[in-house]
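Taking it in order: structure first as structure tokens, then the write-up.
Only a single protein chain was left out; the remaining protein chains are all shown in position.
Our next item is subunit A:
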Amino acid sequence: MSFDDYMALTRLHADYARAVDSGNWDLWPGFFTDDCVYRIQPRENHERGFPLATLSFESKGMLMDRVYGIKETLFHDPYYQRHVVGAPLVHKDDGERIECEANYAVFRTKFNELTSVYNVGRYIDTVVRTPEGLKFASRLVVYDSEMIPNSLIYPL
């Protein structure tokens, strides 16, 4: 992989983190292809071969439906989230698709509360080159965190 390609991939990860930490949820689906896969799955299910995911989306439309849910229908205690994402590790690049992974930690801060570690895991990604730049064809979020602290509302 060329230096420029690696820079672009790193930039994608950084832009994604900024978007999902911004509170502007409408930015989120734009990082994905139309027929994308996005799943947030406990490590337990992932490693034992159980298909259940905490959230399992199979199209950009589903991501947009989630955004609608966050903004309009899901009642929840509001919180800030902050992603810290490690450098992407590239497993394969065939010129069209990049297979890579990256560790992440997400911190949660509620109003008048201390910041806490909210969710920790890794992204397992397939990134594709499109005329609009790099997009996630698949983003599998596998989390170590054994317990979700009550609820998970915003995208990781």
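Following the convention adopted for this analysis, a residue touches a chain if its C-beta (ideal position, glycine included) is under 8 Å from a C-beta of that chain, and two chains touch if they have at least 3 such contacts; residues count from 1.
We take it that contacts and distances are computed from a predicted model.
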Looking only at "Sugar ABC transporter permease", "Aromatic ring-hydroxylating dioxygenase subunit alpha", "Porin" or "Cytochrome c oxidase subunit 3", the name UniProt gives the absent chain is "Aromatic ring-hydroxylating dioxygenase subunit alpha"
Sole contact to the chain not displayed, among A:L55, A:V90, A:A105 or A:V120: A:L55
Out of A:R18, A:H76 or A:H91, point to the residue that touches the absent chain in the complete complex. A:H76
Pick out the residues on subunit A that sit against the missing chain. 40, 42, 44-45, 48, 50-62, 64-65, 68-69, 72-77, 146-153
